[in-house]
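Provided herewith is a single structure, encoded as C-alpha cells, for subsequent inquiry.
One protein chain is absent from this view; the other protein chains keep their places.
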C-alpha cells in the first residue's frame, strides 16, 4: 500500500547514500567541527549569497525550533505564531517547556498577518503580560501556502518597527521556493529574515535541519544552546555530508520541485473529479474535502491522513508527496480515483 | 594523522551500511512506529531477557539523559551523580535546564558509592533543600572503570531502601559488558536498574541510543517527553535498523570487545614503557600520565586528548579506541612510542 | 480622587491590624509551622467542612497559581483555561515559565464550558501535542460572573470522565460566594474541586492566598514546591493570623458581601442612567460601556480602568469595589453620574 501520509517516509537521495559509504570509515572531528561541515556551510552561504551568516546543523525540526527560540528570548518574552503554526500545535509544548508563551496572531491560509502582529503587540502593553519579541512563520506553511516576497518585506518592516525578530521555519523550504506562486529566492531570505531553518528531513536527507542565523544579535554562543538542548550530534559530519550533497547542483530545489509537481498533479485530479479543496496549496501537501465513502474506497489502496471533519458525510484529508514519489504511482492513483 | 581523541570519529559497522542502502527507498511510518523498530525492540528485549521493558530510540546521549531525568522527576527532586558524571560536567547544564539539581555524591574511580548516597539523602532532610530521588551512574564510567555485579546489587538495595530510582547511562555499555573485569550480563541490567540507555553512537552506529525502561512507574507517556524535548526522529526506522543490526549475532558485544582489546594493548604498552596511569581502565578509554616532551613528540603523528595537568612537567592524556580502530595502527603507535 | 481601579488599593480589616500589633513581638517558628497557622488551617477546614484537606498559605495569586500548576502537572501536560483566564492573560507567562502550555477552551462570560473541555481533549490526541490534564477556572471570573452549583457539578463529572484535575482560582472567592446569583457554599468547594485558592489580598487581608488541596494525589511535597518557587514566607504566622481573622465570625463572606453590594449599586445606577453593560456582573467588578465624553468627565473626580475599546465613541470601563469602599462614596458617585 502506497502512503501519502507524509514527506518523511523514505530515506535520502542517491548522492547522500553514496557519500555515506565513502565517508563511513574515515575519521572526523566530532560535533560539526569537521571539514565536510565547513564545506557544507560555505556552500550554503554561497547559495544564500550571504557570507556572514552563521550556519548550524541540527537533527530535527522541533529541536531546531526550540533551540532557536530558547536562545533568542529572555524568560518573559513570547513568540507570535499563526494558530496552525507547528510550534503551537505539533511540538508537544516544546516552546512552553523552554519557558516561553506562544501568542496566537491573526492569520489566513497559515500565514501570519501584519495587522495581527500589530494587534498583539498593542494588547501586550505592560509587565502583567508577556512581551512579544519574535514572529514565527513557516514557509511553506502547514497548510501548503507560501509567502510572497512582498509579504516577507512587509513582515520585515513590521518587525523592524516593533523591535521583533523574524524567524522562519523552513522544514518545507524547498517546496516553498519552488512553488508555482513563489517569487522568493534563497538570497531574499537573508535580506528579510533574522534566523531561519532549511529542512533536510522532508527534502532528500535522512535527517537534519540547517539553522541559518543572519542577525548578529542572535549568533552568540548558539553552540552552547544546541549542546544543552541535546541537539549536538557527535558524528556531526553526517549532517554536513547531507547538506553539502543537497546544495550541490541545486539538488535541494530540483527534488522539491518534483515533490510539488506530484502533489499538484494530484490536486488537479481531485478538482477535475469535482471535489473541493479544504485549502488551496501550491506545494507538496494538498488538502481535499472528500465524501466519507470515497475515503473508504481510497483507503483500500492508499494511506493518507485525516485532517478535519467537515460535516456528517465529508472529511478533509491531507495527501503529501516527496522527492521520492514516483510519477507512475501518481498516475495509478489518478486512474483509481477516476474509477470511484 | 590517526586520532585517538574519541570513539565517535568513524561511522557504522558494515551491516548497518548495507541495510541503510536496502531500506533507503522503502516507505516507513514515522517516529519509530515502524516494523524495523518493532523488530529491534523485540530483539533487544530478547537479549535482555526482559519481555516487559519499554524500549525507545533516541538520537544522542545528552538527549537521552535529559529526557529520562526530566520525565522521572518532579520539579523539586534531584539526581545524584559522581563528580565526574557526564550529566554533571559535559552536558552544558542540560539537566539543570530541565529544572533539576545534580547533587554530587562521593565516588571513587568514577563510581558512585553507597555511603555517598546515604550521606546525601541524610543531608537533604527538609523542604528547604532539594529531594534526591534518582541515582545516575555510567557504565563504563567516564574514567574507564566498570561496575561489578555486587556493586550494582548494593546500589539496587540502597535505592530500594531509600525510595530512589537507579538510572544507568550506557553510552559505553558495550565496552563495560566486555571488559576483562566485568561480571555483569545484559540480563542483569533489567534486574538491578530502573532505566538505562544502550549507547549506539560510540559503539558501531552512525548515531542513536536505546532507552530501556524497566520500572513500570517510569514508562507512562515517555513518548510525549521524547517529542517535547526534540528527540523524536521523523525517520525513526533509521534507529531501529541500526539497533537491530547491532544486536544480531551479538555484534554489539563483539565490536566493543575489539575496542577494549585495542585500548588495553595501548595501556599495557604505556605501562611497559614505564609511564604511570592516571586511572586504571579496563575499557576503551585509557588515561596515561606523560612527560610533556613525550606528548609533543606523540602529537606529531597522533591526535589524543588533554585530560588534566598533573605537575609542571607531566600531563594526564586520554586515548580512546573504537570498534573501527585497526590493530595495525595500534602496533605502529606502540613502535613509535617505544622509539621515543 | 477616589479610585475604583481595583480591590487591592486598601489594607486589611481592623481585626487583622489589631492582632498584628498584638503578635508583632512574640516569637514564632518560621515558614508557617506555628500555632496561629495551625489554628487558621483548622478554622478553614471547619468552615469548608473538610477535615482532610491540606491548607497552605502563600503571599500572592500568581504565585499560588504557578505553584499549584507546576506541582500538579508532568512536563508535557497542559492546563485548560478560558481565553480571559488570569493565567492566560495577566501573569506574564508564569505558567509557561514553569514549562506548561495554557490551552484555551471555549467559554462564555469568562466561564469554561464542558463542551469546550471535551473538544480540546479530543483534539489533543497523540504525543505530538500537549496532553490536557487540568481545568483552570476562576470564581468569580475575570468578568464578574460566578459558577452555579450545577455548573461545578458538570465540570466535576467532566473531569472525572476525562481524568482531569479541576483547579479553581479563588482570588475573588468571597465575592463569588456572596453574589446574588450564587448557590455554591464553602462546603461544596471540597466536593467538586481538586484544589482551589481562597483569596485574601482582594478581600480584607494585607496580602495572602490560602491554597486548599482536596485531592490526595496533589498533596505530596507541596511545601517543597512553595519553597522552590519563592513563595514560602519566613514569618509565615503573618498569613495564619490574617486568615484566622478572616474566617472568624464569617468575616470573609460578610466583607465580600459589602463589596458586592457597593458594586451592584453602581451597576444599577449606570443602567438607570441608560448606559449598557459590557458584561453583566453579580460581583464586585462591573463593566460598563460609556460614551468617551462621559468617561472624561468621570475621570475628573474618579479613577477607574480602561477595559476595551467598543467603537469610535464608546469604551468599556471597569469599576471595582472592595471591603473598604464606603457607601457614602458610592452615593456621591451616583449623584455625580446623574448630573452628567
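Letters A, B and C mark the chains as written, and numbering starts fresh at 1 in each.
Going forward, a contact is a pair of C-beta atoms (placed from the backbone, for glycine too) under 8 Å apart; a residue touches a chain by one contact, two chains touch by 3 or more.
Here the structure is a predicted model, which is why all the values come from computation and not from measurement.
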Chain not shown: contacting residue from B:13, B:44 or B:78: B:78
Which residue of A:23, A:57 or A:76 touches the chain not shown here: A:76
Among C:66, C:159, C:214 or C:316, residue touching the chain not depicted: C:66
Residue among C:48, C:177 or C:232 touching the omitted chain: C:232
Touching residues (missing chain, whole complex) on chain A: 70-71, 74-76, 98-99, 127-128, 130-131, 221, 223-228, 232
Missing-partner contacts on chain C, residue numbers: 2-3, 5-6, 8-12, 17, 20-21, 23-30, 59-63, 66-67, 91-94, 97, 201-202, 206-207, 224, 227-235, 238, 324
Interface with the unshown chain - residue positions in chain B: 75-76, 78, 89-93, 96-102, 127-130
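One rule holds for everything that comes next: only the chains that are shown with their structure count from here on.
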Chain closest to the assembly centre - both centres taken as Cα means: A
For chain A, residues contacting two or more additional chains: 91-93, 97
